[in-house]
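In this view, the complex is presented without one of its protein chains, the others remaining in place.
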């Protein structure tokens, strides 16, 4: 199956350019019995080791993983860690002990997982990670959402809509790798736009939404005049929700909110014309799950996969959304390019596998 | 006093102490010699316990000094006092016991607490030695028993066993005999004599004057925080002591009020509960005071608890005023018209952390409230009345009950039931720790209740009280009623004979 | 003079302290002591105050309800699903979570009063159970209007306008949740201070055995206390949902510690040294004032906790140094 490998490698970086008809015969010729090849991919037991597991974003991501695995006839076990890296390490160990066929890692950490990942490698279990910073780890495919880019998209839009000047409020908290990456972009942004001033900054991850709402209210009282605050930049959708609620309830419709991440719930708020939240940048959580499963199946198939796969973020602004109806993230692809429809990581034999499983 | 005596004298000079501005001790001067038994007497709240707590280092005095063998000592903590050889058995036994630890560990509590001992413990030796000490004071208990499973008198004896485990020069016994039966008290007196013979000075506090005169060498009387006299026993008599205590002459008496006896108000048939209540039948008529006497462990307390629904009966029927009583819980018993003044007041009778007011009104919140709202006036009025009637010594009705003297706490435990509209009153050793004056007050109140047509069941191991007070006396032995006497029929000796199941030594 | 001053500072020390904190923020920021900001603070503490009243009640009977946070989470998602999934009328939307809260209280009471598991242990276990239930019920999703359902369809309902008014509306210029909160505080205070049942709770909390032997139905009283605690937590959950307009998973988790902190600061108020409703309210006010004031001062967010803790210590120390002195003095 060496020819196969090359093909799927190419496929992973530019899936759209590839037509199924080109690869199908090739894989057929390389493999004497394609159906046997596909059969071998069925009935896989997959462990999904997660660091965070609450909120709509996580729920949608898990959904994406499970649905895609189900399409391939696989079964997913979720090992949730409640944001406790030690528990996550234990969960990874447990996954190895249980001899899963493959392991998916979500928001891991090099230090915490190195040992477990080595054990998994020894046991010959393929691993695909998402947003875990495991780039130096050989043999693992890393999906990464470009957090700096996510931040840049929203900050640039903020600057543009504010006319390059104004007073902004930042809602952000350190301590989480994605947050810290977003802060790098924010720092660059403040250096670039010297006329944009940060007048308040806060953030609390333990009760993100309500706490943000309460604190935003305090800031609004502190700057009571229209024009005192131009915009709010929220580095996390939970923060954006809280800030938007506070602003909306205070009737300060001149303040705009820019957030990061996008769940169905967030999308609904962005579409609401009365909501100050106008834009967000995100990678579709469902498609992250989908793509991650595809890469794992490539590994099952024995393909040589890329060490790093970048998931390009999508910028969603209210202006690009329909005003006449409320849509969910699975319809978003009709309005925003690059959302949800990602064919990244797909191959012919996976399509065939999907069809063969669906037929059963 | 010879020089030798001087060397073994403990002297408290000019001791004063106030609590939140209220003076509990005023310029008290008190001394004890080695090798004597010195009684410290006084009405409830006179300041006896406070004085002793200062001596044992539990409290610090505001003024005054303590000298041991001529040296001035400063006791900032119980450890200091212990180091000077002073050991104390406190009035509130539960304050010096650890419930979930074994008897052995409680006996050796001071030793475990002492510094400079070996780090490692040998449990085998500890249990063995504890067993020996228990035998010596005549307690048949396994040293491994948990203290929380003991009765009050057993707890008191464990504390006395603790004295043996220590090397004391002076020993304070704050009302040790209150929870003890006569038999157990006798054993204690034997121990006190032994201590005395060993040259140890014993300070003995008690409200039972006969025993005081039996065992003591000298007597000090306190009144309202001051020392009023110190005499050799031989130089004073009971009435002199009582006069000094109360500030007036007083004859200990059993005020017998005339009552008319009505129909039976409490009927108990075939009551059984565990090993402690075995086939009890009894009747109490309206206006009648029935005493149940028995030695310690006879099952009196158990009987009263079963009759109050605090423990469950295995068998038998109980009716009040002709109707079957609901004894599934104390709440049911109260509703059926039964009230109980329990024996172990600090744990069961009062709420130590609440005010006197809240304690007194606890069982009759319904009476002092309207549509669920409490009437502050009604509640206070009731409390004030009980405080006057029973002579409860408290600076204010809002005082926290924990800060009352032992005897006054007991009065609160009684007072709270007086106002309820119960038909039957159960009193379990209500006069323990109560001074002679207040004792008469309690008897008078009991008599008045009888006059009002209530039925009284009075459980006691003080035969004299039963003889003085009761219309009828039932003798209890090993959980069963073995004999019944009408008023005037029985003598102390007869009661003792039946209470001890006719055993030779008491006959 | 000194003798009269001391008890005064002692009794009102904690209140004076809260006053000083408010004064400080008022002086450093002109917008702090404005009507709008003060009502905002009160509104921001309204949820915690309800939960904290429940905790106060359980502490009054000498219990401790660790499950209140989980109950808030459960009732907030139940409230939201009533509207979003089932399109129920407002009264059902409000009654169902209250019933659910009462049921959680009953479960606690069953374990504590019947099976006699110590309160901390029992309510901790119930906390886990209720947390699990609310996540299982929503399959880990937050609840909001017209949300996509796991089966692909769209939820039929939205968050009701009149419901949202409960958490966001105003009556005579005062935020409605603030009115509710003040009513609850006054009501609970009157209950404890002036009614027979309140007194019975306090007595039960003082010494259960002595209360039982005073003829009180201590089991019923304790059961009632846990049910009340559950219901107050459920009210907190309802307010939560109506304040943020959705049913968030795990929304109540931080409420436990916050409400406990409020209750504990309340121990200091009037030098009570024990749980009391008015104290709890002022405790919640102190915490709310701190969050608001510190945000206005724009101190680094990560130092907030430290300041909060230090202020807590000071507030407590004011009382307990004295309480201590009085006891031994």
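Think of it as A, B and C in the order they're written, each chain with its own count starting at 1.
We adopt the following convention: a contact is a pair of C-beta atoms (placed from the backbone, for glycine too) under 8 Å apart; a residue touches a chain by one contact, two chains touch by 3 or more.
Keep in mind it's a predicted model, so treat the numbers as computed, not measured.
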Listed by label, the shown chains touching the absent chain are A, B, C
Of B:105, B:379 or B:441, the residue that touches the missing chain is B:105
Touch with the missing chain holds, among B:33, B:82 or B:286, for B:82
Among B:118, B:167 or B:248, contact with the omitted chain is made only by B:118
Note that chain B touches the chain not displayed via residues 56, 58, 77-79, 82-83, 88, 90, 94-101, 105, 109-110, 112-115, 117-121, 123, 311-312
It is residues of chain C that touch the chain not shown, namely 111, 115-118, 120-122, 124-133, 135-136, 139-140, 257, 260-261, 264, 267, 300-310, 312-313, 316-317, 320-321, 323-324
Had the left-out chain been drawn, it would touch chain A at residues 53, 75, 77-80, 82-87, 89-91, 93-94, 97-99, 109-112, 114-115, 173-177, 180, 184, 205-206
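Simple rule for what comes next: only the chains that are shown with their structure count from here on.
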Overlap of the chain A and chain B neighbour lists contains C
Min distance from chain CA centroid to global CA centroid: chain C
The pair out of A-C and B-C sharing more C-beta contacts is A-C
The distance between the C-alpha centres of chain A and chain C, rounded to whole Å, is 36
Cα centre of chain B to Cα centre of chain C, whole Å, reads 44
